[in-house]
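As you look at this complex, bear in mind that one protein chain is not there, while each of the others sits in place.
Chain lettering (A, B and C) follows the sequence in which the chains are written, and residue indices restart at 1 in each chain.
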Amino acid sequence: MKIGFIGLGHMGAPMALNLLKAGHTLSVFDLAETAMQTLADAGAQRAASPKAAASGAEWVVTMLPAAAHVRSVLTAKDGVLAGVAKGVTIIDSSTIDPASAREFAALAAAQGNAFVDAPVSGGTGGAAAGTLTFMVGGSAAAYESVKPVLSGMGRNIVHCGDTGTGQVAKICNNLVLGITMAGVAEAMALGESLGIDPKVLGGIMNTSTGRCWSSDTYNPFPGVIETAPSSRGYTGGFGTDLMLKDLGLATDAAKNVRQPAYMGALAQQLYQAMSSRGDGKLDFSAIIKLYRAQNE
Amino acid sequence: MKIGFIGLGHMGAPMALNLLKAGHTLSVFDLAETAMQTLADAGAQRAASPKAAASGAEWVVTMLPAAAHVRSVLTAKDGVLAGVAKGVTIIDSSTIDPASAREFAALAAAQGNAFVDAPVSGGTGGAAAGTLTFMVGGSAAAYESVKPVLSGMGRNIVHCGDTGTGQVAKICNNLVLGITMAGVAEAMALGESLGIDPKVLGGIMNTSTGRCWSSDTYNPFPGVIETAPSSRGYTGGFGTDLMLKDLGLATDAAKNVRQPAYMGALAQQLYQAMSSRGDGKLDFSAIIKLYRAQNE
Amino acid sequence: MKIGFIGLGHMGAPMALNLLKAGHTLSVFDLAETAMQTLADAGAQRAASPKAAASGAEWVVTMLPAAAHVRSVLTAKDGVLAGVAKGVTIIDSSTIDPASAREFAALAAAQGNAFVDAPVSGGTGGAAAGTLTFMVGGSAAAYESVKPVLSGMGRNIVHCGDTGTGQVAKICNNLVLGITMAGVAEAMALGESLGIDPKVLGGIMNTSTGRCWSSDTYNPFPGVIETAPSSRGYTGGFGTDLMLKDLGLATDAAKNVRQPAYMGALAQQLYQAMSSRGDGKLDFSAIIKLYRAQNE
Partner (left out) sequence: MKIGFIGLGHMGAPMALNLLKAGHTLSVFDLAETAMQTLADAGAQRAASPKAAASGAEWVVTMLPAAAHVRSVLTAKDGVLAGVAKGVTIIDSSTIDPASAREFAALAAAQGNAFVDAPVSGGTGGAAAGTLTFMVGGSAAAYESVKPVLSGMGRNIVHCGDTGTGQVAKICNNLVLGITMAGVAEAMALGESLGIDPKVLGGIMNTSTGRCWSSDTYNPFPGVIETAPSSRGYTGGFGTDLMLKDLGLATDAAKNVRQPAYMGALAQQLYQAMSSRGDGKLDFSAIIKLYRAQNE
């Protein structure tokens, strides 16, 4: 299939490469020349603009940092909506707020295009390995139609409901993730101060009611889980500033529906404190540093 | 073996019954006559005081609401320490602060008795079924010695380290539990307001990085997990006031070691708000009611 | 002087009326016909658009709900910038984020107009009485030049620094206000529960280190300050939803400069809880209801 792909960053580039490997024809666009070159070397066609990438495509995929970028890529004079043929479905894999996703879907619908929100989880590792999870918001028909494209980039393609619910699933999951990580960090640091061996504590939690991904897979205490970023200096993984962005989306969405988000708002401030002290690029599990001042 | 057992409440009574079933001889004490009668009917000997229960016992087990009760049961004129033979090990399964556990161990040691802290997880269900987890703090030798007794009441007997670390493990685990439950409640309620089907959202979390016991086993949103208290009106389970007690132990312990406990302290206030509005007896997952005002 | 005035809401209408009383000539615009009629009756000229209101004016004043409205009123095809003469200063009294204020100043500067941010405090009462405080961001020269206009609507015209600092002053002040009110509410409710007479407690605070405007002028406990909204059912005053808006501006601004806003973010969630339970129109001191569940 002929796919227009816009946004070749840390996530987008490996995703696009996987589509090429899956046998699709790609017309790609990004502002960064290096990214364009990488994809061109792998066989993609360079497009001069989002509009050009979308022209003649049977599918369009966008993977961008924030809603403002998606809006611009879609609606600019040389944007996707100006080039895409009627009937083509636009798949946005960016993580953005649900309200914007719904707005973009309405814009697309107005000129005869379907739009599905399909944010991902799995990180750059999952993007490279083609094992991402896609959370898809759109009609059942749209979901069925995009599966063949998305399965070239990921393993689990989950239908979350109507337009916007892919984003809802993503931000609600990451809201829980940001909170549980802060909670596990707090408890592990407390246990250390109170004199228990962190590995023993981790082991108990992981077989008890404190069990969670932030504890059993990604424990923030160095040495508890050998494969976690905490055991390699908090490098790699999911950056604090990215977690900050997602918690911002969650608390903003909560604000819009007038619902309190006590725990998420507090967690957000804690990650902000990390970013403020210059640790925004570290894996988000480095939040445990806020608690271990005495012990490190 | 001859065991003195003091404290026959919701947890203590079924634990003592299981010791009887396991073939031990029990001398029991509780202030509540009904509890005494239940155990007597099952074959235990009534003791007139903690001292009497401890006299002649090869082991002493205490299961009490708080550190003040343990102190009194141990040190009163007619208390355990006044009656227990030299060399006998005292096992305290109450959930109390680690510092008190260490203090009690020192008191016991001063008169030639070992003392291990062995708080449990598993709730009244686990107590009845004999499937509790015991988190044991004490020397390796003490741990080995108490295993035969504890295995009459539980399935997992975990050595956490020196005296007090059993309590540390318990309160750190429950600190995480109280936080993750509040976080999952916040995210599930937000998802509902943003228009995603709660079952779909729960399903996505449970296979993603938001996965945790509070989500996949005990989800606070009614109907997501059929066996969870949320699906039966928040009855049964682990009461809000008990969670409050444990979070109080955690934040107090943090205060004593001068460590911030941001997330735990906030979660504690939220459960307090539940207790304040009269919902202290509901399962702690009812905390989602604080978020669903608009939707219920 | 000839003034174009756009935005005739609860604040804008009385402000415009005071400018008329001060002898200025006004050309006004608002989407609401009733508001237009009120001003026309008082002698103002109706304008068909922001552009029309700005045409021929020596000064332009805007008083709008949020940055999005200011952007639209300034930059739309029939907006202020399309009609205003070169050299005329635009005064925006809306409460918006400092970054947007700086952006609008740049847009105005590009076509030869000065733009000062001049948000107010003093509420609808101050607007009617002409006793508002204006916090002015802009050059010293611009500040001097706008004083004669602003003194027709307010009593204190304070120069805060360069463009945007008027907004900074406003949101930082209201950040403190939102926090102190929540704190005073918490303490007054706690005092009540602990058995002290709220009037006695209020009196002690007000002569001690807990002294603050939220306590000595606007105490949230009914009956402590007879003139406060709390003593008349939390009607009138400064609505919870308006406080929510300002705390949102503060935490968003903090996010943009990567600084934690722990207390503000928590206070924001508490006001959100009020809004969520349907109390968004009550005076913001009604936040004490979150604490008095047991006692009311």
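Assorted remarks:
The rule is short, and it goes like this: a residue touches a chain if its C-beta (ideal position, glycine included) is under 8 Å from a C-beta of that chain, and two chains touch if they have at least 3 such contacts.
Since the structure is predicted, the reported quantities are computational estimates derived from the model, not experimental observations.
Considering the full assembly, A:L266 is the residue among A:V136, A:I204 or A:L266 that touches the omitted chain.
Only one of the listed residues, C:S49, C:T62, C:S121 or C:Q272, touches the absent chain: C:S121.
Only one of C:T34, C:Q111, C:S193 or C:T235 touches the chain withheld from this view, namely C:S193. Checked against the hidden chain, the listed residues C:I225, C:A253 or C:L282 yield one contact partner: C:A253.
Remark: the residues of chain A touching the chain excluded from display are 262, 266, 273, 276-277, 290, 293-294.
Mapped onto chain B, contacts with the missing chain fall at residues 244, 248, 251, 254-255, 258-262, 265-266, 268-270, 272-273, 275-276, 280. Looking at chain C, the residues touching the absent chain are 98, 121, 133, 135, 156, 158, 160-162, 164-165, 168-169, 172-177, 179-180, 182-184, 186-191, 193-197, 200-201, 203-205, 207-215, 218, 250, 253-254, 257-264, 266-267, 270, 290-291, 294.
Assume only the chains that are shown with their structure count from here on.
As for how the two copies chain B and chain C face one another, over half of their interface residue numbers coincide.
Ranked by how close its mean Cα position lies to the mean of all protein Cα atoms, the top chain is A. With chains reduced to the mean position of their C-alpha atoms, the one farthest from chain C is B. Separating the centre of chain A from that of chain C, both taken as means of CA atoms, is a distance of 37 Å. If you average the Cα atoms of chain A and of chain B, the two centres end up 38 Å apart. Residue positions of chain B touching 2 or more other chains, listed in rising order: 262, 266, 290, 294.
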